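Every protein chain except one is present and positioned as in the full complex.
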Amino acid sequence: MGAIEKQRHILDFTLSSLGRRTGKNIALVIVYALVIFLIASVLFLADALKNEAVQILQDAPEIVVQRLVAGRHDLIPTHYMESIKTIRGVQSVESRLWGYYYDPFSGANYTLMVNADLNDHPGAIIIGAGVSRRSEPGKPLQPLRKNDLIPFKTSGGEVLTLQVKGLLPAASELVTADLILVSEPDFRKLFSVPNDRATDLVLQARNTKELATIATKIAQIHPDSRPILRDDMLRTYDAVFDWRGGVILMVLSGVFFAFIILAWDKATGLSAEEKREIGILKAIGWETSDILLMKFWEGAAVSLTAFFLGIFLAYLHVFLASSLLFEPVLKGWAVLYPHFRLTPHIHIYQIAVLFFLTVIPYTVVTIVPSWRSATIDPDAAMRL
Amino acid sequence: MILQRKSDVFFCSLLLGVLLICLMVADAAISRRLDRDGVQERRAIVRVLALTDLCLTTEARYTRHPSMADLHTPFQEHPLSLDHFPAGALMPPPPHLRPQDGGE
Partner (left out) sequence: MIHLQDIRKVFNAGQPNEFVAIEGVNLTIDSHVATALKGPSGSGKTTLLSLLGCMARPTSGRITLKEREITSLPERFLTEIRRETFGMIFQQFNLIKGLTALENVMLPAYPKGEKHAALKRRAMDLLELLNLAGKALAQVEWLSGGEAQRTAIARALINNPAIVIADEPTAHLDTTLSREFMEIMRQLKKDGKTILIASHDPIVYESDVIDRIVEIRDGSIVLPGDGA
(Lines give C-alpha, C1' and ligand atoms only; values in the text may rest on other atoms or scores of the structure.)
Protein backbone atom coordinates (compact mmCIF):
# COMPACT_ATOMS: atom_id res chain seq x y z
CA MET A 1 0.00 0.00 0.00
CA GLY A 2 2.84 2.30 0.88
CA ALA A 3 4.32 1.86 -2.55
CA ILE A 4 1.12 2.90 -4.31
CA GLU A 5 0.65 5.84 -1.98
CA LYS A 6 4.21 6.91 -2.70
CA GLN A 7 3.53 6.85 -6.45
CA ARG A 8 0.42 8.92 -5.97
CA HIS A 9 2.34 11.47 -3.91
CA ILE A 10 5.13 11.76 -6.43
CA LEU A 11 2.55 12.04 -9.17
CA ASP A 12 0.83 14.85 -7.25
CA PHE A 13 4.10 16.71 -7.21
CA THR A 14 4.80 16.00 -10.88
CA LEU A 15 1.41 17.28 -11.95
CA SER A 16 1.81 20.41 -9.85
CA SER A 17 5.21 20.85 -11.38
CA LEU A 18 3.83 20.48 -14.91
CA GLY A 19 1.07 22.89 -14.01
CA ARG A 20 3.58 25.66 -13.55
CA ARG A 21 4.00 25.95 -17.28
CA THR A 22 0.52 24.87 -18.30
CA GLY A 23 0.55 26.56 -21.67
CA LYS A 24 3.81 25.04 -22.79
CA ASN A 25 2.93 21.58 -21.56
CA ILE A 26 -0.51 21.64 -23.14
CA ALA A 27 1.10 22.63 -26.42
CA LEU A 28 3.47 19.71 -26.03
CA VAL A 29 0.60 17.30 -25.42
CA ILE A 30 -1.26 18.65 -28.43
CA VAL A 31 1.68 18.33 -30.79
CA TYR A 32 2.43 14.87 -29.49
CA ALA A 33 -1.21 13.85 -29.80
CA LEU A 34 -1.14 15.11 -33.39
CA VAL A 35 1.78 12.86 -34.24
CA ILE A 36 0.01 9.89 -32.72
CA PHE A 37 -3.20 10.92 -34.45
CA LEU A 38 -1.52 10.85 -37.85
CA ILE A 39 0.20 7.54 -37.33
CA ALA A 40 -2.90 5.93 -35.85
CA SER A 41 -5.10 7.28 -38.65
CA VAL A 42 -2.88 5.72 -41.26
CA LEU A 43 -2.81 2.45 -39.35
CA PHE A 44 -6.57 2.33 -38.92
CA LEU A 45 -7.33 3.30 -42.51
CA ALA A 46 -4.87 0.84 -43.99
CA ASP A 47 -6.11 -1.97 -41.83
CA ALA A 48 -9.77 -1.30 -42.52
CA LEU A 49 -9.17 -1.05 -46.26
CA LYS A 50 -7.18 -4.24 -46.36
CA ASN A 51 -9.80 -6.00 -44.36
CA GLU A 52 -12.53 -4.78 -46.70
CA ALA A 53 -10.56 -5.81 -49.77
CA VAL A 54 -9.86 -9.27 -48.45
CA GLN A 55 -13.48 -9.78 -47.54
CA ILE A 56 -15.25 -8.63 -50.67
CA LEU A 57 -12.70 -9.43 -53.33
CA GLN A 58 -12.91 -13.05 -52.29
CA ASP A 59 -15.45 -13.35 -55.08
CA ALA A 60 -13.39 -11.65 -57.74
CA PRO A 61 -12.61 -13.70 -60.85
CA GLU A 62 -10.17 -16.52 -60.15
CA ILE A 63 -7.95 -15.76 -63.09
CA VAL A 64 -7.87 -12.72 -65.32
CA VAL A 65 -5.94 -13.12 -68.57
CA GLN A 66 -4.49 -9.95 -70.08
CA ARG A 67 -2.50 -9.49 -73.24
CA LEU A 68 0.68 -7.48 -73.19
CA VAL A 69 2.13 -5.76 -76.21
CA ALA A 70 5.46 -4.00 -75.71
CA GLY A 71 4.98 -4.21 -71.95
CA ARG A 72 1.60 -2.54 -72.06
CA HIS A 73 -1.90 -3.84 -71.62
CA ASP A 74 -3.47 -4.42 -75.04
CA LEU A 75 -6.77 -5.87 -76.29
CA ILE A 76 -6.91 -9.65 -76.26
CA PRO A 77 -8.17 -11.67 -79.26
CA THR A 78 -11.35 -13.49 -78.32
CA HIS A 79 -10.22 -16.66 -80.09
CA TYR A 80 -7.75 -17.18 -77.25
CA MET A 81 -10.78 -18.35 -75.28
CA GLU A 82 -11.03 -21.53 -77.34
CA SER A 83 -7.50 -22.72 -76.68
CA ILE A 84 -7.78 -21.79 -73.02
CA LYS A 85 -11.03 -23.68 -72.62
CA THR A 86 -9.23 -26.88 -73.57
CA ILE A 87 -6.84 -26.64 -70.66
CA ARG A 88 -7.58 -29.24 -68.06
CA GLY A 89 -9.21 -27.82 -64.96
CA VAL A 90 -10.81 -24.82 -66.63
CA GLN A 91 -14.51 -24.76 -65.98
CA SER A 92 -15.49 -21.66 -67.94
CA VAL A 93 -13.97 -18.76 -69.84
CA GLU A 94 -15.62 -15.47 -70.55
CA SER A 95 -14.53 -12.24 -72.08
CA ARG A 96 -14.65 -8.90 -70.29
CA LEU A 97 -15.05 -5.58 -71.96
CA TRP A 98 -14.17 -2.57 -69.85
CA GLY A 99 -12.27 0.67 -70.12
CA TYR A 100 -12.04 4.27 -69.04
CA TYR A 101 -13.99 7.21 -70.31
CA TYR A 102 -13.06 10.78 -69.56
CA ASP A 103 -16.05 13.10 -69.37
CA PRO A 104 -14.96 16.65 -70.17
CA PHE A 105 -18.25 18.04 -68.92
CA SER A 106 -17.67 16.95 -65.33
CA GLY A 107 -13.94 16.32 -65.54
CA ALA A 108 -14.38 12.84 -64.14
CA ASN A 109 -12.90 9.51 -65.15
CA TYR A 110 -15.49 6.79 -65.43
CA THR A 111 -14.95 3.06 -65.69
CA LEU A 112 -17.18 1.67 -68.38
CA MET A 113 -18.03 -1.99 -68.19
CA VAL A 114 -20.09 -4.26 -70.35
CA ASN A 115 -22.82 -6.17 -68.58
CA ALA A 116 -24.51 -9.00 -70.44
CA ASP A 117 -27.93 -8.16 -68.99
CA LEU A 118 -27.95 -4.92 -70.92
CA ASN A 119 -27.30 -6.49 -74.28
CA ASP A 120 -31.04 -6.68 -74.85
CA HIS A 121 -31.40 -3.03 -73.98
CA PRO A 122 -29.10 -1.07 -76.24
CA GLY A 123 -28.88 2.57 -75.30
CA ALA A 124 -29.38 1.87 -71.61
CA ILE A 125 -26.82 2.28 -68.85
CA ILE A 126 -26.69 1.61 -65.16
CA ILE A 127 -24.54 4.02 -63.19
CA GLY A 128 -22.75 3.99 -59.86
CA ALA A 129 -23.44 6.48 -57.06
CA GLY A 130 -20.31 8.47 -57.75
CA VAL A 131 -21.24 8.89 -61.39
CA SER A 132 -24.64 10.09 -60.34
CA ARG A 133 -23.06 12.72 -58.13
CA ARG A 134 -20.36 13.59 -60.72
CA SER A 135 -19.40 16.57 -58.60
CA GLU A 136 -17.03 19.05 -60.04
CA PRO A 137 -15.16 21.44 -57.82
CA GLY A 138 -16.70 24.88 -57.98
CA LYS A 139 -19.52 23.90 -60.25
CA PRO A 140 -22.27 21.88 -58.58
CA LEU A 141 -24.04 19.74 -61.14
CA GLN A 142 -27.42 18.13 -60.98
CA PRO A 143 -27.13 14.50 -59.91
CA LEU A 144 -27.96 12.03 -62.62
CA ARG A 145 -31.17 10.12 -62.08
CA LYS A 146 -33.14 7.44 -63.81
CA ASN A 147 -34.16 8.32 -67.34
CA ASP A 148 -31.58 11.07 -67.63
CA LEU A 149 -29.70 11.17 -70.90
CA ILE A 150 -25.94 11.36 -71.03
CA PRO A 151 -24.04 12.22 -74.20
CA PHE A 152 -20.84 10.30 -74.88
CA LYS A 153 -18.24 11.10 -77.46
CA THR A 154 -17.12 8.07 -79.42
CA SER A 155 -13.57 7.56 -80.56
CA GLY A 156 -14.83 8.33 -84.05
CA GLY A 157 -15.95 11.76 -82.95
CA GLU A 158 -19.68 11.12 -82.99
CA VAL A 159 -22.10 11.60 -80.16
CA LEU A 160 -23.71 8.58 -78.58
CA THR A 161 -26.52 9.35 -76.18
CA LEU A 162 -27.31 6.78 -73.52
CA GLN A 163 -30.09 6.70 -70.99
CA VAL A 164 -29.80 5.92 -67.31
CA LYS A 165 -31.95 2.93 -66.57
CA GLY A 166 -30.90 2.34 -62.98
CA LEU A 167 -28.44 3.11 -60.23
CA LEU A 168 -26.08 0.76 -58.49
CA PRO A 169 -26.65 0.53 -54.73
CA ALA A 170 -24.99 3.34 -52.78
CA ALA A 171 -23.84 0.86 -50.16
CA SER A 172 -21.53 -0.69 -52.73
CA GLU A 173 -19.78 2.56 -53.56
CA LEU A 174 -16.45 1.23 -52.48
CA VAL A 175 -16.42 -0.97 -55.58
CA THR A 176 -18.90 0.68 -57.91
CA ALA A 177 -18.69 4.42 -57.40
CA ASP A 178 -17.36 5.23 -60.86
CA LEU A 179 -18.92 2.36 -62.80
CA ILE A 180 -21.11 2.75 -65.84
CA LEU A 181 -22.56 -0.52 -67.10
CA VAL A 182 -23.29 -0.56 -70.84
CA SER A 183 -24.38 -3.03 -73.44
CA GLU A 184 -21.79 -4.69 -75.63
CA PRO A 185 -22.84 -3.07 -78.91
CA ASP A 186 -22.74 0.37 -77.31
CA PHE A 187 -19.30 -0.29 -75.82
CA ARG A 188 -17.83 -1.40 -79.11
CA LYS A 189 -19.41 1.55 -80.89
CA LEU A 190 -18.12 3.97 -78.29
CA PHE A 191 -14.53 2.82 -78.27
CA SER A 192 -14.27 1.28 -81.77
CA VAL A 193 -13.26 -2.05 -80.29
CA PRO A 194 -13.39 -4.67 -83.07
CA ASN A 195 -15.73 -7.62 -82.61
CA ASP A 196 -12.92 -10.10 -82.29
CA ARG A 197 -11.25 -8.32 -79.41
CA ALA A 198 -11.95 -8.03 -75.69
CA THR A 199 -10.25 -6.19 -72.83
CA ASP A 200 -9.39 -9.38 -70.98
CA LEU A 201 -10.66 -12.85 -70.20
CA VAL A 202 -11.92 -14.23 -66.91
CA LEU A 203 -11.66 -17.85 -65.94
CA GLN A 204 -13.26 -20.13 -63.46
CA ALA A 205 -11.43 -23.29 -62.46
CA ARG A 206 -12.88 -26.52 -61.18
CA ASN A 207 -10.36 -26.68 -58.39
CA THR A 208 -8.82 -23.59 -56.84
CA LYS A 209 -5.63 -25.46 -56.05
CA GLU A 210 -4.92 -25.81 -59.75
CA LEU A 211 -4.97 -22.09 -60.49
CA ALA A 212 -1.20 -21.73 -60.59
CA THR A 213 -0.84 -24.70 -62.95
CA ILE A 214 -3.52 -23.37 -65.25
CA ALA A 215 -1.87 -19.96 -65.28
CA THR A 216 1.46 -21.49 -66.30
CA LYS A 217 -0.22 -23.41 -69.12
CA ILE A 218 -1.94 -20.30 -70.40
CA ALA A 219 1.36 -18.45 -70.49
CA GLN A 220 2.84 -21.37 -72.44
CA ILE A 221 0.10 -21.47 -75.03
CA HIS A 222 -0.02 -17.70 -75.43
CA PRO A 223 3.35 -16.18 -74.55
CA ASP A 224 1.98 -12.68 -74.99
CA SER A 225 -0.65 -13.26 -72.31
CA ARG A 226 -0.40 -12.43 -68.68
CA PRO A 227 -2.58 -14.37 -66.24
CA ILE A 228 -3.34 -12.65 -62.97
CA LEU A 229 -4.43 -14.83 -60.07
CA ARG A 230 -7.02 -13.81 -57.52
CA ASP A 231 -4.43 -14.12 -54.78
CA ASP A 232 -2.30 -11.55 -56.59
CA MET A 233 -5.26 -9.18 -56.69
CA LEU A 234 -5.82 -9.56 -53.00
CA ARG A 235 -2.17 -9.03 -52.21
CA THR A 236 -2.26 -5.76 -54.09
CA TYR A 237 -4.25 -4.34 -51.25
CA ASP A 238 -1.70 -5.46 -48.72
CA ALA A 239 0.61 -2.88 -50.20
CA VAL A 240 -1.85 -0.01 -50.34
CA PHE A 241 -1.37 2.55 -47.62
CA ASP A 242 1.25 0.29 -46.21
CA TRP A 243 3.04 2.36 -43.64
CA ARG A 244 5.96 0.06 -43.83
CA GLY A 245 6.91 1.34 -47.21
CA GLY A 246 6.90 4.33 -49.38
CA VAL A 247 6.17 7.95 -48.93
CA ILE A 248 4.02 7.45 -45.88
CA LEU A 249 6.80 5.86 -43.90
CA MET A 250 9.22 8.62 -44.81
CA VAL A 251 6.83 11.37 -43.84
CA LEU A 252 5.75 9.74 -40.63
CA SER A 253 9.28 8.84 -39.61
CA GLY A 254 10.35 12.37 -40.28
CA VAL A 255 7.61 13.78 -38.09
CA PHE A 256 8.22 11.21 -35.42
CA PHE A 257 11.95 11.65 -35.19
CA ALA A 258 11.67 15.41 -35.30
CA PHE A 259 9.43 15.14 -32.31
CA ILE A 260 11.77 12.87 -30.41
CA ILE A 261 14.66 15.20 -31.09
CA LEU A 262 12.56 18.08 -29.83
CA ALA A 263 11.66 16.18 -26.70
CA TRP A 264 15.28 15.21 -26.11
CA ASP A 265 16.40 18.74 -26.57
CA LYS A 266 13.83 19.94 -24.09
CA ALA A 267 14.81 17.31 -21.57
CA THR A 268 18.58 17.57 -21.88
CA GLY A 269 18.60 21.28 -21.42
CA LEU A 270 17.62 20.91 -17.81
CA SER A 271 17.44 24.50 -16.83
CA ALA A 272 19.29 25.84 -13.84
CA GLU A 273 15.89 26.19 -12.23
CA GLU A 274 15.16 22.49 -12.63
CA LYS A 275 18.60 21.49 -11.38
CA ARG A 276 18.08 23.68 -8.36
CA GLU A 277 14.78 22.08 -7.61
CA ILE A 278 16.22 18.61 -7.83
CA GLY A 279 18.88 19.76 -5.39
CA ILE A 280 16.25 21.00 -2.97
CA LEU A 281 14.31 17.78 -3.21
CA LYS A 282 17.44 15.81 -2.49
CA ALA A 283 18.21 18.06 0.44
CA ILE A 284 14.81 17.60 2.04
CA GLY A 285 15.00 13.86 1.83
CA TRP A 286 14.24 12.60 -1.67
CA GLU A 287 16.50 9.87 -2.99
CA THR A 288 17.89 9.61 -6.48
CA SER A 289 15.32 6.92 -7.24
CA ASP A 290 12.51 9.25 -6.15
CA ILE A 291 13.76 11.95 -8.49
CA LEU A 292 13.88 9.50 -11.37
CA LEU A 293 10.38 8.31 -10.53
CA MET A 294 9.23 11.87 -10.74
CA LYS A 295 10.83 12.26 -14.14
CA PHE A 296 9.20 9.04 -15.23
CA TRP A 297 5.79 10.31 -14.25
CA GLU A 298 6.51 13.55 -16.04
CA GLY A 299 7.15 11.72 -19.27
CA ALA A 300 4.34 9.26 -18.71
CA ALA A 301 1.78 11.93 -17.87
CA VAL A 302 2.39 13.81 -21.11
CA SER A 303 2.70 10.80 -23.37
CA LEU A 304 -0.22 8.83 -21.94
CA THR A 305 -2.52 11.81 -22.28
CA ALA A 306 -1.35 12.43 -25.81
CA PHE A 307 -1.65 8.73 -26.63
CA PHE A 308 -5.28 8.35 -25.63
CA LEU A 309 -6.21 11.65 -27.20
CA GLY A 310 -4.47 10.81 -30.47
CA ILE A 311 -5.92 7.33 -30.77
CA PHE A 312 -9.45 8.38 -29.98
CA LEU A 313 -9.36 11.25 -32.45
CA ALA A 314 -7.83 8.98 -35.08
CA TYR A 315 -10.69 6.54 -34.65
CA LEU A 316 -13.24 9.30 -35.05
CA HIS A 317 -11.35 10.69 -38.00
CA VAL A 318 -11.14 7.46 -39.95
CA PHE A 319 -14.43 5.82 -39.11
CA LEU A 320 -16.77 8.70 -38.53
CA ALA A 321 -15.29 11.42 -40.68
CA SER A 322 -14.19 9.04 -43.46
CA SER A 323 -10.55 10.06 -43.30
CA LEU A 324 -11.23 13.63 -44.28
CA LEU A 325 -7.61 14.64 -43.94
CA PHE A 326 -6.37 11.99 -46.32
CA GLU A 327 -8.96 12.71 -48.94
CA PRO A 328 -6.85 15.26 -50.85
CA VAL A 329 -4.09 12.70 -51.38
CA LEU A 330 -6.38 9.83 -52.26
CA LYS A 331 -8.42 12.02 -54.53
CA GLY A 332 -5.45 13.67 -56.13
CA TRP A 333 -6.53 15.33 -59.33
CA ALA A 334 -9.60 13.19 -59.71
CA VAL A 335 -12.98 14.79 -59.64
CA LEU A 336 -14.90 11.73 -58.65
CA TYR A 337 -14.33 10.41 -55.17
CA PRO A 338 -16.22 7.54 -53.62
CA HIS A 339 -18.15 8.21 -50.45
CA PHE A 340 -17.54 5.23 -48.32
CA ARG A 341 -17.94 4.60 -44.67
CA LEU A 342 -15.48 1.96 -43.64
CA THR A 343 -16.38 -0.65 -41.11
CA PRO A 344 -14.17 -0.06 -38.10
CA HIS A 345 -11.48 -2.61 -37.82
CA ILE A 346 -9.22 -2.33 -34.85
CA HIS A 347 -6.76 -4.70 -33.25
CA ILE A 348 -5.38 -4.56 -29.75
CA TYR A 349 -2.13 -5.43 -31.47
CA GLN A 350 -2.12 -2.14 -33.40
CA ILE A 351 -2.76 -0.17 -30.25
CA ALA A 352 -0.03 -2.03 -28.39
CA VAL A 353 2.47 -1.37 -31.18
CA LEU A 354 1.55 2.30 -31.22
CA PHE A 355 1.91 2.43 -27.47
CA PHE A 356 5.41 0.99 -27.53
CA LEU A 357 6.45 3.18 -30.41
CA THR A 358 5.31 6.41 -28.83
CA VAL A 359 4.81 6.35 -25.09
CA ILE A 360 7.93 4.39 -24.21
CA PRO A 361 10.46 6.42 -26.20
CA TYR A 362 9.10 9.69 -24.91
CA THR A 363 9.14 8.55 -21.30
CA VAL A 364 12.70 7.29 -21.70
CA VAL A 365 13.73 10.54 -23.33
CA THR A 366 12.43 12.40 -20.30
CA ILE A 367 14.18 10.25 -17.72
CA VAL A 368 17.61 9.63 -19.20
CA PRO A 369 18.88 13.21 -19.42
CA SER A 370 17.90 13.83 -15.81
CA TRP A 371 20.12 11.03 -14.60
CA ARG A 372 23.12 13.16 -13.88
CA SER A 373 21.18 15.87 -12.14
CA ALA A 374 19.27 13.33 -10.12
CA THR A 375 22.47 12.02 -8.59
CA ILE A 376 23.52 15.43 -7.37
CA ASP A 377 24.88 15.54 -3.86
CA PRO A 378 22.35 17.07 -1.50
CA ASP A 379 25.21 19.02 -0.04
CA ALA A 380 25.25 21.11 -3.18
CA ALA A 381 21.74 22.29 -2.40
CA MET A 382 23.09 24.06 0.64
CA ARG A 383 25.18 26.23 -1.55
CA LEU A 384 22.45 27.28 -3.91
CA MET B 1 -17.35 13.17 -4.82
CA ILE B 2 -14.90 15.85 -5.64
CA LEU B 3 -11.49 14.59 -6.63
CA GLN B 4 -9.10 16.46 -4.43
CA ARG B 5 -5.78 15.13 -5.47
CA LYS B 6 -4.23 15.81 -8.82
CA SER B 7 -3.06 12.22 -9.06
CA ASP B 8 -6.64 11.03 -8.61
CA VAL B 9 -7.82 13.24 -11.44
CA PHE B 10 -5.03 11.92 -13.60
CA PHE B 11 -5.76 8.29 -12.87
CA CYS B 12 -9.42 8.86 -13.59
CA SER B 13 -8.50 10.35 -16.96
CA LEU B 14 -6.30 7.37 -17.69
CA LEU B 15 -9.15 5.09 -16.79
CA LEU B 16 -11.37 7.07 -19.08
CA GLY B 17 -8.81 6.67 -21.83
CA VAL B 18 -8.69 2.92 -21.38
CA LEU B 19 -12.46 2.86 -21.32
CA LEU B 20 -12.56 4.79 -24.58
CA ILE B 21 -10.27 2.27 -26.18
CA CYS B 22 -12.48 -0.57 -24.99
CA LEU B 23 -15.47 1.29 -26.41
CA MET B 24 -13.68 1.63 -29.72
CA VAL B 25 -12.89 -2.06 -29.85
CA ALA B 26 -16.48 -2.87 -28.93
CA ASP B 27 -17.82 -0.44 -31.51
CA ALA B 28 -15.63 -2.04 -34.15
CA ALA B 29 -16.83 -5.52 -33.26
CA ILE B 30 -20.48 -4.48 -33.21
CA SER B 31 -20.20 -2.59 -36.49
CA ARG B 32 -18.61 -5.58 -38.12
CA ARG B 33 -21.44 -7.77 -36.99
CA LEU B 34 -24.07 -5.32 -38.18
CA ASP B 35 -22.36 -4.98 -41.52
CA ARG B 36 -22.49 -8.66 -42.38
CA ASP B 37 -25.35 -8.12 -44.80
CA GLY B 38 -23.55 -5.22 -46.39
CA VAL B 39 -20.50 -7.38 -46.89
CA GLN B 40 -22.58 -10.08 -48.56
CA GLU B 41 -24.16 -7.48 -50.81
CA ARG B 42 -20.81 -6.12 -51.85
CA ARG B 43 -19.45 -9.59 -52.42
CA ALA B 44 -22.41 -10.39 -54.61
CA ILE B 45 -21.83 -7.32 -56.74
CA VAL B 46 -18.17 -8.20 -57.11
CA ARG B 47 -19.17 -11.67 -58.24
CA VAL B 48 -21.92 -10.63 -60.59
CA LEU B 49 -20.00 -7.83 -62.22
CA ALA B 50 -16.66 -9.69 -62.16
CA LEU B 51 -14.87 -6.80 -60.45
CA THR B 52 -11.24 -6.97 -59.43
CA ASP B 53 -10.55 -3.78 -57.51
CA LEU B 54 -11.83 -1.35 -54.93
CA CYS B 55 -12.73 2.04 -56.29
CA LEU B 56 -10.49 4.04 -54.00
CA THR B 57 -9.27 6.66 -56.37
CA THR B 58 -10.21 7.44 -59.93
CA GLU B 59 -7.13 9.49 -60.57
CA ALA B 60 -5.23 7.23 -62.91
CA ARG B 61 -5.60 3.84 -64.50
CA TYR B 62 -3.05 2.24 -62.30
CA THR B 63 -4.53 3.64 -59.11
CA ARG B 64 -8.07 2.77 -60.07
CA HIS B 65 -7.20 -0.80 -60.97
CA PRO B 66 -3.90 -1.51 -59.23
CA SER B 67 -4.27 -5.25 -59.48
CA MET B 68 -4.62 -4.98 -63.25
CA ALA B 69 -1.69 -2.64 -63.63
CA ASP B 70 0.77 -3.56 -66.32
CA LEU B 71 4.54 -3.60 -66.19
CA HIS B 72 4.78 -0.08 -67.51
CA THR B 73 2.95 1.27 -64.53
CA PRO B 74 5.65 1.49 -61.87
CA PHE B 75 7.61 3.84 -64.09
CA GLN B 76 4.86 6.37 -64.20
CA GLU B 77 5.94 7.77 -60.86
CA HIS B 78 9.36 8.87 -62.00
CA PRO B 79 10.33 12.26 -60.55
CA LEU B 80 10.64 13.76 -64.01
CA SER B 81 7.50 12.08 -65.18
CA LEU B 82 4.82 14.23 -66.68
CA ASP B 83 2.14 11.96 -65.39
CA HIS B 84 2.35 12.41 -61.70
CA PHE B 85 -0.51 11.26 -59.61
CA PRO B 86 -0.62 12.05 -55.89
CA ALA B 87 -2.55 8.90 -55.16
CA GLY B 88 0.37 6.96 -56.60
CA ALA B 89 2.31 7.83 -53.48
CA LEU B 90 -0.12 5.70 -51.53
CA MET B 91 -0.40 2.92 -54.07
CA PRO B 92 2.93 1.29 -54.60
CA PRO B 93 3.24 -1.26 -57.42
CA PRO B 94 1.43 -4.42 -56.41
CA PRO B 95 3.59 -7.29 -55.13
CA HIS B 96 3.07 -9.41 -58.19
CA LEU B 97 4.75 -6.78 -60.33
CA ARG B 98 7.85 -6.51 -58.22
CA PRO B 99 11.06 -8.25 -59.32
CA GLN B 100 11.35 -10.58 -56.34
CA ASP B 101 8.13 -12.25 -57.39
CA GLY B 102 9.86 -13.18 -60.63
CA GLY B 103 7.74 -10.66 -62.56
CA GLU B 104 6.32 -11.46 -65.89
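The letters A and B name the chains in turn, as written, and every chain counts its residues from 1.
We adopt the following convention: a contact is a pair of C-beta atoms (placed from the backbone, for glycine too) under 8 Å apart; a residue touches a chain by one contact, two chains touch by 3 or more.
This one's a predicted model, so the numbers in the text were calculated from it and none came from an experiment.
The undisplayed chain touches these shown chains across the complete complex, A.
Per the touch definition above, the residue from A:9, A:24, A:146 or A:339 contacting the chain not shown is A:9. Summarising the interface, subunit A meets the missing chain with residues 1-6, 8-10, 12-13, 16-17, 19-20, 277, 280-281, 283-290, 377-379, 381-384.
What we mean here is this: only the chains that are shown with their structure count from here on.
Each chain gets a centre from the mean of its Cα atoms; for subunit A and subunit B, those two points are 3 Å apart.
Within the complex formed with subunit A, the subunit B residues making contact are 5-10, 13-14, 16-18, 20-21, 24-25, 27-28, 31-32, 35, 38-39, 41-47, 49-61, 63-68, 70-72, 85-96, 104. If you check the complex, the residues on subunit A that touch subunit B are 7-9, 11-12, 15-16, 19, 49, 52-53, 55-61, 64, 66, 68, 71-73, 94, 96, 100, 108-111, 113, 115, 128, 130, 168-169, 171-179, 181, 200, 202, 219, 226, 228-229, 232-233, 235-242, 245-248, 301, 304-305, 307-309, 311-312, 315, 319, 328-338, 343-346, 348, 351.
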